[in-house]
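For this depiction, one protein chain was excluded, whereas all remaining protein chains were kept in their positions.
Chain IDs A and B follow the sequence of writing; residue 1 opens each chain.
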Amino acid sequence: MNDTSSIMAVDVDGQLREFRVLDEELLPPVNEFKRFWRVFFKRKVVLICFVVVLLFVFAAFFAKWVAPYDPNEADYYSVMTQPSSTHLLGTDTLGRDLLSRIIYGTQIALEVGLITVIISAAIGTVIGLVAGYATGAVQAIIMRITDAIMAIPSLILQLLISQVVGHGTFGVVVAISLTLFPGYIRLICGQVQSVKQNDYVQAERCMGASRSRIMFKHILPNCVSPLIVQMTMMMGVAILSEASLSFLGLGITPPTPAWGSMCYDGYQYLMTNPLLSIAPGLAIMLLVLSFNMVGDGLRDALDPRLRGSLN
Amino acid sequence: MSRLLTVEGLTTEFKTERGIVRAVNNISYTVDSGEIVGVVGESGCGKSVSQMSIMGLIPSPPGKVVAGTAIFGNTDLLKLKKESKEMCEIRGNRISMIFQEPMTSLNPALTVNKQMSEMLLEHKSISKKEARERVIDMLRQVGIPDPESRADDYPHQMSGGMRQRVMVGMAMICDPALIIADEATTALDATIQAQLLEMMNNLVREHHTAMVMVTHNLGIVARYADRINVMYAGSIIESGTVKEIWANPLHPYTESLIHCVPQLGQKVEAIPGMPPSLINRPPTCPFLPRCKYRQKCCFEDPVQELTLVEGTHSTMCALRSGGAKNEQ
Partner (left out) sequence: MSNNIIEVRDLKMYFPVLRGLLKRKVADVKALDGISFDIKEGETLGLVGESGCGKTTVGRNLIRLYKPTDGSIVFKGKEIAKAKEKDLGWVRREMAMVFQDPYSSLNPRLNSAEIVGEPLKIHNLVSSKKEFNERVEELFVMSGLSPDMMDRYPHEYSGGQRQRLSIARALAGDPSLIICDEPISALDVSMQAQILNLLQKLQEKREGLSYLFISHDLLAVQYISKRVAVMYLGHIVEMADSEELYSHTLHPYSQALLSAQPLPDPFIEENREVVVMQGELPTPLNPPSGCTFHTRCPMAQKICSEKAPELKDVGCGHCVACHLV
């Protein structure tokens, strides 16, 4: 069909033949999936943090089997014991096993983190898409409101919302989600605006594609990478927020084991039995740090500039 | 004319995960003082990398100059440590480079005068005041209107063409023996490009400076260069004076390249296919898969080195240089 891709030339055996010149001398196929994992695990610390996150998830799922005791079972004969072979991290003021409470606390932390991240990402993405695709007044109004919400210190906003909505898991989730979603609006709005500049979006308009087709088939998929990174990072923030609220007594209500309230409970015995506060504090720190590092690794691995490259 | 630069067997490789890319493969060429040498080829043929190798500007890793010598004066440029004193003394002072993108090669935080006099103060023992005078004089020579006041402008206050003029001025200010212009005018519009090329041409002829013009534009070399090296897949496949090459292109690639540029009233003949991958290349001719003159022997014999045919005209093609056994 295409004359440019064949030439008359002499073959190895000396005969004149028509050759198809390989236009398809393509770059060798790149396995994007493999490349992703290679880049992702290139840094040791990311690998370690990823394993830590997996361990926490495992602990949360199988708390029943992993935890040595029932987290709410009080043992008044061994109150505030030091770490020992029966209680690896000792017991708290009511004689509950600290390790078991921390393991069960993982459930709350991850649950709140995941739900808030999903809710805030969903709200933020939809509004961000609208703001990014719209221009002029609509965009200006949305973005100014977003800026205004982001200007309020998040803890104060969360306190306010949880006072209105009520304590407990539901209140915490609502409070945190409402403080986190403006971040997504900003991210997605910026991303949409930059993706919109690409010629392929202009090309779609030339082809007469509908607005929703352009938005959901061409713009949104190209915003997914930063969204995933943001969501991972926000897991850490959400977990931290939940811990702060619980520490202030406005979050998860006792006796449910939440790391924040555990920190608060042990706080009064910081001098005599520091592990009561430090252990849940360390758990918070470890999980938040791990999520941040995993987010960092994802950012590298999902970098669009790396697509198709092998390095 | 005296010999300025002699490059022998220069080979530069880049390590990638797919394998070792031999971006420059055993090239040899010379530059005499005061002449303009064109280096032509398509992207990825190694024309820029070869020049960067000589200047010690190859990012390492992943790149590495694995073989060759580049004798400039009495020094082998390839033996010098990248950031050594000798290299810095040569770079900018004896040999200078002009890059394609003037916005990234100029420091946006410094005025034109600052950047240009810095070069002078670095290499020559003169006062700041003298340096400023030299800078203004240079700016006038590269055609900047009102150089006294433009000297205190920042790069972003100038248009693309003006910035590239400043780049030329900066390259010329220490009165180097050799200028390497790497696609220096590619990003500019036709009329601005012509202004700049004319100016550069006049300037280097006047100062008797040698210039290596790296470009993909055959028209530019046809208009300005004395000699050209045609590069393909990391090798210089043909070399000679401009007229020798156009009158009688020896290598099939050169011939095809000339025919695939639209000219007034001529048909364009495209070269089928694509340049080969530079990883694990077979020892045969790199142009073989796209060549319309290929013979049986081309598939069997390893490619020969650049062979002198007549005058200064040499080619790598065995069929055209009399090196082939069964030429028809």
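Definition applied: a contact is a pair of C-beta atoms (placed from the backbone, for glycine too) under 8 Å apart; a residue touches a chain by one contact, two chains touch by 3 or more.
Given the structure is predicted, the values throughout are model-derived calculations rather than measurements.
Engineer: Which chains here touch the chain that is missing from view?
Structural biologist: Result: the unshown chain touches A, B.
Engineer: Please pick, from B:113, B:256 or B:315, the residue that touches the omitted chain in the full complex.
Structural biologist: Checking each option in B:113, B:256 or B:315, the one touching the absent chain turns out to be B:256.
Engineer: Tell me which of B:74, B:104, B:125 or B:191 is the one touching the absent chain.
Structural biologist: B:191
Engineer: Considering the whole complex, not just the chains shown, which residues of chain A touch the missing one?
Structural biologist: Touch set of chain A with respect to the missing chain: 1-5, 23-24, 26-27, 29-30, 32, 136, 197-200, 202-210, 213, 218, 221-222, 304, 307-308.
Engineer: List the residues of chain B that touch the chain left out of this view.
Structural biologist: With respect to the unshown chain, the touching residues of chain B are 42-43, 159, 161-162, 189-195, 197-198, 216-220, 222-224, 242-243, 246-247, 256-258, 260-265, 268-272, 274.
Keep this in mind: only the chains that are shown with their structure count from here on.
Engineer: Just the number, please: Cα centre separation of chain A and chain B in whole Å.
Structural biologist: 49
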